[in-house]
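Let me begin by presenting the structure, written as structure tokens, before commenting on it.
Removed: one protein chain of the complex. Kept in place: all other protein chains.
Read from first to last, the chains carry the letters A, B and C; within each, the first residue is number 1.
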Amino acid sequence: MYIQEDGTVLSNIKISETYYDMTVYSPKIAGCAKPGQFVNIKCGDDLLLRRPISICDCDGENFRLVYENRGAGTSMLTRLITGDNLDILGPLGNGVFPTGVSRVLLVGGGCGAAPLLFAAKKNNECSAVLGFRTCKNAVLTDDFYSVCENLLIATDDGTMGASGTVERPVNLLLEKHKFSYIFACGPRPMLKAVSIIAKRHSIPCYISTEERMACGVGACLCCAIKTKSDKETYSHVCKDGPVFEAGQIVLED
Amino acid sequence: MYIQEDGTVLSNIKISETYYDMTVYSPKIAGCAKPGQFVNIKCGDDLLLRRPISICDCDGENFRLVYENRGAGTSMLTRLITGDNLDILGPLGNGVFPTGVSRVLLVGGGCGAAPLLFAAKKNNECSAVLGFRTCKNAVLTDDFYSVCENLLIATDDGTMGASGTVERPVNLLLEKHKFSYIFACGPRPMLKAVSIIAKRHSIPCYISTEERMACGVGACLCCAIKTKSDKETYSHVCKDGPVFEAGQIVLED
Amino acid sequence: MIDMSVEIAGVKLKNPVLTASGTFGFGREYAELYDLSKLGAIAVKGLTSEPRNGNPPPRIAETPMGMINSVGLQNPGIKSFIENEIPFLRKFDTKIIANVSGNTVSDYVSITEIASSSDIDFIELNISCPNVKAGGMAFGTGAASVGNLVAEVRKVCKKPLIVKLSPNVTDICEIARAAEASGADALSLINTILAMKIDINTRRPVLKNNVGGLSGRAVFPIAVRMIWQVKNCVNLPVIGMGGVSTGADAVEMMLAGADAVAVGSVMFSDPYTPIKVIDGIHGYLEKHGFNKASDIIGAVNVY
Partner (left out) sequence: MIDMSVEIAGVKLKNPVLTASGTFGFGREYAELYDLSKLGAIAVKGLTSEPRNGNPPPRIAETPMGMINSVGLQNPGIKSFIENEIPFLRKFDTKIIANVSGNTVSDYVSITEIASSSDIDFIELNISCPNVKAGGMAFGTGAASVGNLVAEVRKVCKKPLIVKLSPNVTDICEIARAAEASGADALSLINTILAMKIDINTRRPVLKNNVGGLSGRAVFPIAVRMIWQVKNCVNLPVIGMGGVSTGADAVEMMLAGADAVAVGSVMFSDPYTPIKVIDGIHGYLEKHGFNKASDIIGAVNVY
């Protein structure tokens, strides 16, 4: 179940060197969104394809997006101001994060932190490890701090928290605490590393994946992702995902 | 001699059902523009071609454009507000209206009135006939009234001035007054009619022509217009015109 | 009352607006947004005898006013289509076009045989897919192979046969005539144009398949030209497609000679496009005093 809705931008703020934080009034979509779902946004008239962005937070009337300014589409989003109209398809995705469970370790890399915040709010006793390239691009740390029992940060350049990838802090938390679930979202190599760690600890692991999309609803078959099974098959990130059990997916580079 | 200049929109006002009146601060182009010349305007990033618009008035620092909202390009212009930047090539055109002469009859149809206002200001003892579809689209009448000795209006639907085309009012003025020149700008059938009248009265006639353009500067040869001579040849509106002696041009439909 | 219906190969469509194969799945996803009965017809995702996985991702790249895809005919196979999709589609009052492909002539023959015995309204022979190694476009770019394939398929095809042409050819008329001579009942065009995009930072193609098919508004003027050429060289109904985004585009294609038009890629930008296109055609007919949609087919007055 998804719809097309004309939302209204309530705020759109630059929160780091390249990240923006946008709140959109979109009662129908926000009214039924689940953690892990995303919206597919029309970014102006001269781009044929919409842009998929995860729902970062949601209060039933408004949802929040945290997105990085990367190219033509997202840079168009950065120019929106309060009161502007936004053409949205959503909420999209059938593979979502579990909700109502306890002792979840959230592992986010870059904009991968976004969907995990929503997941943190719908579960109990969460801890989080967030990885960023550099302190200038660390986002959502306050939000996670206020909803998590433990929060560790890692930056590639060591300018904030641990130096390096999320792996060390993740192992640190796993040594000290017991977790029933791991949820991860971020770049492929990070998802791979976290999946391996989760498997070693025999903890159920859910990963949110990305693939280039067109329709966002399952009609075009563009967003294929390789699925584990005897013979090679594909699932589709927009319809079957974006969240999958880690064991289902072949994480190629 | 033309240049590219980033002008600044000083005002952009809707003046009738479909017409807009825009003043642009553009000191280099405005500093050397002549009546009959035009500018070629970039209308946003998703249109490959610029849009040619005649200079309607010019005070050496700013120029004024009066344009009709017709399609993708001009509708983009209507959205500009004070302070916006405008990428302009100009002043363009080598065929211009004579200046410093006296007893000029100006005949304008629709947006064809625009370049004639500038011409009126650079000549003496001018009279004007302006034709419009309907009173709701009559523009620049006050401006012409203040610089012309006589001003007659015609509308297709008779809602303002004479009913019908400009021909009757033109003949009326020609009966009552002596003119040394006729300048005309407007739709092809009007230019044809005025040229014939001018010829009958043996009055030198200058017409400002339109043709679809790409470069606007003479490089692409897209804006061809048939020129009278033994064999069929073409002149180019952007470089050789837009103003031609009426006798030079074959006015096809 | 304006009569919006058109006829393709003896089958009446309630209006001239279709969805293009591969951009509308089997209709399920868009049925959540609007009633599929509003559509003139639905061309379903390209089908093959056996299920197919399609090409590895990434399968899509964006280009100026267009996109390149290399999905490569991923589909559940004709059997699954007949069992699971036809019953769903038949709940709507619209026509079903089964778009079929194969690797070899006998593949094409056998899937056509199966598909045309099922409860569908048209077979659309996809001889123009640029994203598969065997079959597809390889069949569609030579007049002799098109003629031969269509003739073989014709023998077993019990439904009106639409042949879908590739734009990647020197002379579209030569191909159109070959299809006509071998028994096609209608033609559809254009399929996608072979294209490529390279990521300058990684210096790798964006598509794992290296190349793919270009579609979207960018190709519209090429499609209009080919439809006009084809309409002038054969006596078959033509389904036009390639970048249709508005009612005005649809009217332009119909003036060029299309008996119906299909909306494809632009759906990804606005899934309501087919509905808006139907309304747009209706508005045009009203404004210009036409009583029937069919009045504007091929009505361009060329110089």
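Couple of notes before you dig in:
Please note the rule applied: a contact is a pair of C-beta atoms (placed from the backbone, for glycine too) under 8 Å apart; a residue touches a chain by one contact, two chains touch by 3 or more.
In this text, all values refer to a predicted model and were calculated from it rather than measured experimentally.
Here the chain not displayed is in touch, across the complete complex, with B, C. Contact with the undisplayed chain is limited, among B:101, B:135 or B:224, to B:224. Along chain C, the points of touch with the absent chain fall at residues 61, 63-66, 68, 141-142, 168-171, 193-198, 200, 202-205, 208-211, 214, 217-222, 224-225, 228, 243, 248, 251-252, 255-256, 284, 296, 299-303. Contact residues of chain B toward the unshown chain are 1-4, 42, 46-50, 87, 89, 211-226, 232-234, 239.
Definition applied: only the chains that are shown with their structure count from here on.
Any chain bridging chain B and chain C, meaning touching each of them, is among A; the list is complete. When every chain is reduced to the mean of its C-alpha atoms, the one closest to the centre of the whole protein set is C. Counting C-beta pairs in contact, the chain pair with the highest total is A-C. Most remote chain with respect to chain A, judged by CA-atom centres, is B. Remark: chain B and chain C have CA centroids separated by 46 Å (rounded to whole angstrom). Chain contacts: chain B has residues 46 touching two or more partner chains. Within chain C, the positions touching two or more other chains are listed as 65.
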